[in-house]
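Report on one structure; see the data block that follows.
For this depiction, one protein chain was excluded, whereas all remaining protein chains were kept in their positions.
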Amino acid sequence: MPELRTEEMVINMGPQHPSTHGVLRVELVLDGEIVVDAIPHIGYLHRCFEKHSESMNDYQQVIPYVDRMDYVAAISNELGFAIAMERMLGIEVSERVECIRVIFAELQRIASHLVAIGTYGLDIGAFTPFLHCFRDRERILDIFESTCGARLLYNYIWVGGLSHDVPTDFKDKVRDFVQYFPPKIKEYNDLLTYNKIFIDRTADVGVLPADVALNYASSGPILRGSGVNWDLRRDDPYSIYDQFEFDVVVGKGEMGTVGDCWDRYIVRVREMEQSIRIIAQAVERMPDEGDVKAAVPKRIRPPEGEIYARTETPRGELGYYIISDGSMSPYRVKARSPCFVNLSVLPAISRGSMVSDVVAIVGSIDIVLGEIDR
Amino acid sequence: MKRYFKDIWDSFYTIGIGMGVTFRHLFTKSVTIQYPDVKLELTDRARNRLYVNMDDCIGCDQCSKACPVNCITIETVKAVPPDDLGVTSTGNPKRLWVTKFDIDIAKCCYCALCVYPCPTECIKMTDVYEFSEFDRHNLLYNFSTMTPAEVENAAMKFEKWQADKAAAKKETTDKKKAAGEKPQPKKQETGDSNKNNPPDENKSES
Partner (left out) sequence: MVETLEQFLPHPLLALFIHAALPMVIVFPYVLFAVWLERKVSAHMQDRLGPMRTGGWHGWSQTIADMIKMIQKEDIVPSRSDKFLFKFAPFLAFMGSYAAFAVIPFSSEYIGAHLDVGAFYILAVTSIVTLSILMAGWASNNKWSLLGAMRTSAQIVSYEIPTVVAVLSVIVATGTLNLMTISEMQSGTIFNWLIFHSPFLFIAFVLYFISSLAEVNRTPFDLPESESELVGGFHTEYSGMRWGMFMLTEYADMFLVSLLGSVLFFGGWNSPFGDFMSGPIWGVFWMISKGMFFIFVMMWLRWTLPRLRVDQLMDVCWKYLIPFAFVNLVLVALWEMIF
């Protein structure tokens, strides 16, 4: 019927939409249910992190702001900033501090991935895994709370050390969790990962080939989901990650094509297993005695200069570019946000898919808007 | 064709497994608690509402400087000789009237950065977390124990003392020689907290 007039429909997904994980707005151009184009619009959560940092009296005061970037994985953000500053100041921290940092960063990685896979189930329509994930995340947050008193925004890792020493029963608690958690991963797999409907929804959807992923400079589980074997913990070791034994998980296209949503999802699930391995090693390694504040400088006054330090957060490569003019407050703090870079891949992989697939793709990229907009 | 039947089998099988998981959970004990009736015990490191023990505060302004969101406002007036404010429980002498110690808890980000530099350990985070208010202005906590009359009195005394001192100084300088130099121009700005507290700053650094 040539006389039948059809037109494309432009529809706004977000900023108030349950599946955009915050306040992302995706402008969808639809042909029926087929996505012709998807244009992400960001900035609804912009809080001037970088400008704020410049007006701080002290480098230490930047850390509470850093917490609020990727609020699902605050420890990882702090770790990156602390490492950047320590390199700038030339501070060496003790083995005990490094071990606690690694344990915390990996626990935080598990907590963050639990949110990611839980909300991913929610995007696909399964409600129950979400609350099961949050149940287990609470256990991690309990460990954090008993150590530093906060559950979400910790201000725990300081430049040169930690804000609190760990409580006396810390090792037991972490060992308990290491025991408790692996059976739960199996439960998530039973309930969600290998569910036929879930596989149908995610396999062969939003395929991101390795070369495209590299061209877009994506990192973290997105890049590894596309089969690129790249993990900063192994390839550019920071802290004491080079002394632990763990595997870098990559997507293999078990259920469909390499680089589809299911691969990105399964990379997260298996990374949790690897994190458990690292935690188990770190707990055994951790010395019992030692002052965690021994290397904390009285005044942080770095020499004039600049530094770029990058770490592997649960979402990818988080880099801090810090310029110091020799004064007490930073001249410039720039954060290379993994979510922002990863999100830029969205239009490329969602063209030609359906509306429901866009939800699945956004979920599999696992963005945190606090970090994108900063 | 084989794939077709395998898909059907997979669907039923995986759905069955999933249903088994949820059915087991139907009878497991719930992990949630009935919040206002039952409350979790917080750890002693819990970081919630700020509290200031004014008896120990020496008005050194360290916490206010450490705060990344500027939620603490402190104003002080120097105590003049006849008044002795005593010492804090940690033994630090108190030299300033703390005329204003406001914490805007609505701005507070619970980072606890103000707690560490305090020389007398008078500002601390408590485990009180239920302090919501209908009016945001009620979240501006005034910790200063001084009444407005007392504040005015202290300010007046200081001004008088200052004037006396300036007069005395002037007398001595006039006696010595008539150079037009003013001895302490900065001291004129009374009540401005930032300029009135140098005596204690060094102590807190140690």
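By written order: A and B. Residues from 1 in each chain.
Just so it is clear, contacts are C-beta pairs under 8 Å (C-beta built on N, C-alpha and C of every residue); 3 or more make two chains touch, one makes a residue touch a chain.
What you are looking at is a predicted structure, and each value in this text was computed from that prediction instead of being measured.
Which of A:201, A:233, A:264 or A:374 touches the hidden chain is settled by the complete complex: it is A:201.
Residues of chain B in contact with the chain left out of this view: 8, 15, 18-19, 21-23, 25-32, 34. In the full complex, chain A makes contact with the omitted chain through residues 9, 11, 17-19, 33, 121-128, 131-132, 135, 191-192, 195, 197-198, 200-201, 354-357, 359.
Methods note: only the chains that are shown with their structure count from here on.
Chain A and chain B have CA centres that are 32 Å apart.
The part of chain B that touches chain A in the complex is made up of residues 7, 10-11, 13-15, 17-18, 20-22, 25, 31, 42-43, 45-47, 65-69, 109-113, 116, 125, 205.
Chain contact summary for the complex, chain A toward chain B: residues 56-58, 60-65, 67-68, 128, 132, 135, 138, 145-150, 153, 155, 163-164, 167, 187, 190-192, 194-197, 298.
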